[in-house]
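This part shows subunit A:
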Amino acid sequence: MYLIPSLIMFGCGVYGFITRKNMIAMLISLELMLNAVDINFAVFNRYLFPNGHEGMFFSLFAIAIAAAETAVAIAIIINVYRVAKKVDINQITKMKF
Partner candidate 1 sequence: MEILNSTIYVLAIPLFMFLFLGLVGTKMPRKITGVIGVLGMAVTTVLAYAIAFTYFFGEGPQKIDGVYQQLVPTDWTWLSFYADKLVVRLGVLLDPISAMMLVVICTVSFMVHLYSLGYMSDHDGNPEKGFQRYYADLALFTFSMLGLVVSTNIFQMFIFFEMVGVSSYLLIGFYYGLQPANHASKKAFIVTRLADLFFLIGILILSYYTKTFDFINIMGKNGGEVMNAFTSAQGLTFMGCSVTGWALTFIFIGGAGKSAMYPLHIWLPDAMEGPTPVSALIHAATMVVAGVFLVARMFPLYVLEQGAMDIICVVGAFTAFYAAAIACTQSDIKRALAFSTISQIAFMMTSLAVSSADGALIGGHEAGLGYMASMFHLFTHAMFKALLFLCAGAIIHAVHSNENSKMHGLHKFMPITSIAFLIGCLAIAGIPPFAGFFSKDEILVACYEKGLGWGLWMSMVAGMTAFYMFRIYYLIFFWKKHEVHGEHAPKDQPWTMTVPLIVLALISCVAGFVPFGDLVTWNGQALETHMNWPVAGASVAIALVGIGLATVMYRKENPLPDKLATMFKGLWTASYKRFYMDELYQFITHKIIFQGISKPIAWFDRTIIDGFFNLLGNVTNSASWGIRKMQSGSVQGYVSYYIIGAMLLAAITGVVVLCI
Partner candidate 2 sequence: MEIFSNILIYFVIIPVLTLAGLALTKNKGIDAIRAVAVTGATALVALAIYLVYIFLKARGLGNTDDMILQTSVTWYEPLNIKLALGVDGVSVVMILLSAFIVFAGVFASWKMDPLPKQFFLWFFLLSTGVFGFFISVDLFTMFMFYEVALIPMYLLIGVWGSGNKNYSAMKLTLMLMGGSAFLMLGIIGIYFHSAPEGQPLTMNLLEIAKNDAIPHNWQMYLFPLTFVGFGVLGAMFPFHTWSPDGHASAPTAVSMLHAGVLMKLGGYGCFRIAIFLMPFAAQQLGWIFLTLTGISIVYGAFSACVQTDLKYINAYSSVSHCGMVLFAILMFNHTAMTGAVLQMLSHGLMTALFFALIGMIYGRTHTRDIREMGGLMHIMPYLGVGYVIAGFASLGLPGLSGFVAEMTIFVGSFEHQDMFRRVLTIAATTSIVITAVYILRVVGKLLYGAVQNEHHRSLTDADATERISTATLIICVAIIGCFPNFFINIIRDSFDPVVKALTSVM
């Protein structure tokens, strides 16, 4: 039951990640996928091991990590923007090779 929204969220995340050119949008898609996975953790924990709480803790842990990661990513994107004046990943190719 809870899996359906998480599946939709994950699909949106994947789609967004592949098709978006804007790095911010990609980051958002990434967050979507992460959260979908978090939901899954919680859901499966609930269904499969109702007595355990590892899945719940794992979700919380992942949310915390995701927050940190997002902060770092945003920082990088902002810095890149300062240097390159753009956030389109297809145009930022200086570091290729």
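Note that a residue touches a chain if its C-beta (ideal position, glycine included) is under 8 Å from a C-beta of that chain, and two chains touch if they have at least 3 such contacts; residues count from 1.
The candidates were selected such that all candidates are chains of the complex that A comes from, given by their letters.
Since the structure is predicted, the reported quantities are computational estimates derived from the model, not experimental observations.
For subunit A, the touching partner in this complex, chosen from 1 or 2, is 1. Touching candidate 1 in their complex are the following residues of subunit A: 14, 17-19, 26, 89-90, 93, 96-97.
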